[in-house]
Structure formats: C-alpha cells, structure tokens
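Dropping the structure in here first, questions after.
Apart from one protein chain that is not included, each protein chain of the complex appears where it belongs.
Moving on to chain A:
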Amino acid sequence: MASNQPATEQNTKRHKVEGPKKHIVAFIFSILLTFIAFATVISGEINKDFIYIILLGTAVLQVFVQMAFWMHMKDRGHKYALIGILSGVFVVFTCVIMAEYWVWW
C-alpha cells in the first residue's frame, strides 16, 4: 500500500522544487502530437490504415506524456497506481477488440 514512512523523513529529505520549464515542454509536445493527428486527417490523401496507425500512435504517446509528467507517474512509489491503471486498460482492450472484430463477424 502507500509507503508508510513518517512525515519527518519527507521533511528532512532534500527536495528540489521543479520549475515550469519541463511542463511547458510537455505541453508543446502535446500540442504538436495533436497537430500531427489533425493534419493527417485533414490532408486525407494517405492510405486509410496508415492514418489509423498514426492516429493511435499520437494518442498513445500523448497519454504517456500526461501520465508520466503531469500525473507524476514517472516518480517513484507509483507501482500500485500502475497496476490499477493497467488492469483497467486490460479490460478496455478486451472490450474494444470484441466490439471491433466480433460484433459484426
């Protein structure tokens, strides 16, 4: 469960206050990924399967940016958080594959 270390250890531990720079970079990266996704669809001349791959790729990358940097998942002590989210994602994958490939068999 959540690490049960006393609050004093948190106090004495040297803590570097992070600046906004990293988050602005993450934000620009998100905007860029969004732009790529929109531009791919608007240009419209490319092969359909290729568009789907780019769209899913940019979406997954963007989720990674949000989770790792903005939800602090890259920081230590997020093992159970990761297990919780991944079990959710597993169920979602099962449902989506079922809906995409089995419903209109």
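In the analysis below, a residue touches a chain if its C-beta (ideal position, glycine included) is under 8 Å from a C-beta of that chain, and two chains touch if they have at least 3 such contacts; residues count from 1.
By our rule, contacts and distances are computed from a predicted model.
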Complex member absent from the view - protein name from UniProt, among "Cytochrome (Ubi)quinol oxidase subunit III", "Sulfur-oxidizing protein SoxZ", "ABC transporter ATP-binding protein" or "Glycine cleavage system H protein": "Cytochrome (Ubi)quinol oxidase subunit III"
Residue ranges of chain A at the interface with the undisplayed chain: 1-4, 7, 10-11, 13, 15, 17-18, 20, 23-24, 27, 30-31, 34, 37-38, 41-42, 44, 48, 51-52, 55-56, 58-59, 62-63, 66-67, 70-71, 78, 80-81, 84-89, 91-93, 95-96, 98-100, 103-104
